[in-house]
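First comes the structure, then the notes that go with it.
The complex appears here without one of its protein chains, the remainder shown in place.
Going by the order they are written in, the chains are A and B; count residues from 1 in each one.
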Amino acid sequence: MSDLKSPAGAVQPFIKKLDSLKFDAMYQNDFFLTWEKTRAELDAVFTVADALRCLRENNVATRIFKSGLGISLFRDNSTRTRFSFTSACNLLGLAVQDLDEGKSQISHGETIRETANMVSFMADVIGIRDDMYIGKGNTYMHTFMDAVSEGHKDGVLEQRPTLVNLQCDIDHPTQCMADLAHVIHTFGGAENLKGKKVAMTWAYSPSYGKPLSVPQGVVGLMTRMGMNVTLAHPEGYEIMGEVEEIGRRNAAAAGGSFTKTNSMAEAFQDADIVYPKSWAPFSAMEKRTKLYGDGDTQGIKTLEKELLAQNARYKDWECDEKMMKLTKGGKALYLHCLPADISDVSCEEGEVAASVFDRYRVPLYKQASYKPYVIAAMIFLSKVKNPQATLLALAEKGSPRQLG
Amino acid sequence: MSDLKSPAGAVQPFIKKLDSLKFDAMYQNDFFLTWEKTRAELDAVFTVADALRCLRENNVATRIFKSGLGISLFRDNSTRTRFSFTSACNLLGLAVQDLDEGKSQISHGETIRETANMVSFMADVIGIRDDMYIGKGNTYMHTFMDAVSEGHKDGVLEQRPTLVNLQCDIDHPTQCMADLAHVIHTFGGAENLKGKKVAMTWAYSPSYGKPLSVPQGVVGLMTRMGMNVTLAHPEGYEIMGEVEEIGRRNAAAAGGSFTKTNSMAEAFQDADIVYPKSWAPFSAMEKRTKLYGDGDTQGIKTLEKELLAQNARYKDWECDEKMMKLTKGGKALYLHCLPADISDVSCEEGEVAASVFDRYRVPLYKQASYKPYVIAAMIFLSKVKNPQATLLALAEKGSPRQLG
Partner (left out) sequence: MSDLKSPAGAVQPFIKKLDSLKFDAMYQNDFFLTWEKTRAELDAVFTVADALRCLRENNVATRIFKSGLGISLFRDNSTRTRFSFTSACNLLGLAVQDLDEGKSQISHGETIRETANMVSFMADVIGIRDDMYIGKGNTYMHTFMDAVSEGHKDGVLEQRPTLVNLQCDIDHPTQCMADLAHVIHTFGGAENLKGKKVAMTWAYSPSYGKPLSVPQGVVGLMTRMGMNVTLAHPEGYEIMGEVEEIGRRNAAAAGGSFTKTNSMAEAFQDADIVYPKSWAPFSAMEKRTKLYGDGDTQGIKTLEKELLAQNARYKDWECDEKMMKLTKGGKALYLHCLPADISDVSCEEGEVAASVFDRYRVPLYKQASYKPYVIAAMIFLSKVKNPQATLLALAEKGSPRQLG
């Protein structure tokens, strides 16, 4: 990662980069949505992520905590994000304690405010995934974090834990930041992304109800880089209007564009980057949230059936070889948050042809490899007052991550 | 917490206090019930808890273990106590491994003696919650700890793990010690508690079968401090007779009193501290334990119905504003182990009025904040031969809990 000999030398470029960025507002702060952060703050995350990776690759321990907990709260299944969060916490010296709502007394009529304080007495970080219900996940996180702010202010909590949003109904910032880190490394730097075309497109899947947080997160984040982002989906698969508006504003500010189309081919045409992925229509997710709220099991079943039938009308929205040929030189960078629905592999007909997926398997896995570092960087920047000095101190100490 | 400049200076008062106490019998020993400990030993727990908190607040690492496990065994749901135990272990450097009986081979006909040894090869601490069955929880803990004693004596275990009772059928020592720590801090010192009136009273809840360990623990502990403890409940909601006897004896020895009444108002009258909380009648819990043992599902259902109907006769046992007005200056310290059944919030009619609960929310959360430190202190005192020297060494080393 660096040809400089010592760890201290190797982290110098990252420290210099950080010196050029203003990100002090991240200290003691949460990470909810990428568009609530300045471009410099996002760059700081990428830079610290790279610095931590550089130190780890040089067998330098980056444990800044001698004790402390990272609390994880997954209200939906997770492999990648769970392991990424655990890895990030462990890299910095935090132990992870899962808040398993099933094993807790939370159902016992306890308020979020109370739970938030009760688990946070020695918590430095909270990672929450709550992506299933429209209008609820992000709100839940805010309620939770407001509660610990108040607890800290009131002297209940000695330290205020900071939030890493591990996916909500609006954004999936750790995923999309990892995606973008991968794009930046693939294209040789953020400065090379200007004018690149990104196709964020819907793709067919035989399942339904997949969260909107990835397409929304991509629209909200990639438009920051001066890229030309095209969002493509069949009619009826709209994402949140507010996020589209964010995309438009970001594009205008960064000198790129944000466009929409109902044609996958149009989006793929001359694209540098493609991100074909299934999701449920925003309006259907809203409806489903209401049905769940009402406990309307029959209504949910009916909606499920309708959604699957609706999906089935768009089986041709597959990222196959023909589609890939339309992209820039036929060689666009293919992205996916994984796991993908691969035709003839994980399902009969799915989001992507097996031959396409196989060709991009290594880059896809590399894409995923950024997530632990992105999360660790978010934690680092929220907990460390002077990140440059601390990175340098770690590098100079050079305590080996592994002896022998 | 201290105006002394250095951590070493800041812990001096706690070290001095420890110097005045005799608690050497705690070394390598278990914590089952508070009334099995001397007053000096309880004071040592409070003092070490404060010292550890002081060090943490001064960003001093208190990790005394470089490796080692804290085993948790929850035979009932838990949020607060689970996180408190994890936090305490982590603060001292232990990793927590949960003994999940569902994922183990324990059902496979294995004896407690065997399980106890099999999980303890590298265990320094065992935390057990077993509160549901009368006459069983505390017994289970003793069987478990006898087994590891024998294993240690026989050379099977290199070290003997020590027990922290995380709630049994008789006592809830980590809860009640945290409650008392909060009371001590609120009243400015243990020496100010003499003569204070404590109302430990039953309160209505729409649920049933709540453990008796908190009221019993409070009766067994608060009577140690020379306070006047009044236990109030409707007829039929008696706690264990043995614990009442303990309360009487404690009160006599400490120069306070222990009285009983069937009137909530009488208990609240001029009380300095009130602890209104629902519990199931001891005799019903005994009956239920037998029914579970017999696998009598129909009997359990019938008992459930009876208990709920019985509870419903005492809906006026609510800690409302009228009741609070009866207390000393209308301003008694309101305690609860949480979560509380709050009227119009978590249920229609419950243990406490929303306005009362809200007024005491911050002190209630502070009350809970002592539990991780109380547990850590129990572990510290059972594992460290010379606590004063070790606290001083940690303070003088001043290794930062968090870098940066």
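Everything below uses one rule, namely that a residue touches a chain if its C-beta (ideal position, glycine included) is under 8 Å from a C-beta of that chain, and two chains touch if they have at least 3 such contacts.
Every value quoted in this text rests on a predicted model; they were computed, and no experiment measured them.
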Residue of B:7, B:127, B:151 or B:234 touching the missing chain in the full complex: B:151
Field: Listed residues B:30, B:124, B:318 or B:341, member touching the removed chain
entry: B:124
- request: Could you tell which one of B:77, B:97, B:207 or B:310 touches the chain left off the display?
  value: B:97
Query: For the full complex, which residue in A:78, A:111 or A:289 touches the chain that was left out?
result: A:78
Chain not shown: contacting residue from A:39, A:56 or A:328: A:56
- line: Residues on subunit A facing the left-out chain by the touch rule are 53, 56-57, 61-63, 74, 77-80, 82-84, 86-87, 90-93, 95-96, 338-339, 341-342, 345-347, 362, 365-366, 368-369, 371-372, 399-404
Statement: The missing chain sits against subunit B at residues 64-69, 95, 97, 99, 103-106, 108-111, 114-115, 117-119, 121-122, 124, 151, 154-158, 383-387, 389-390, 393-394
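The working rule: only the chains that are shown with their structure count from here on.
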Query: So, what's the distance in Å between the C-alpha centres of subunit B and subunit A?
result: 40
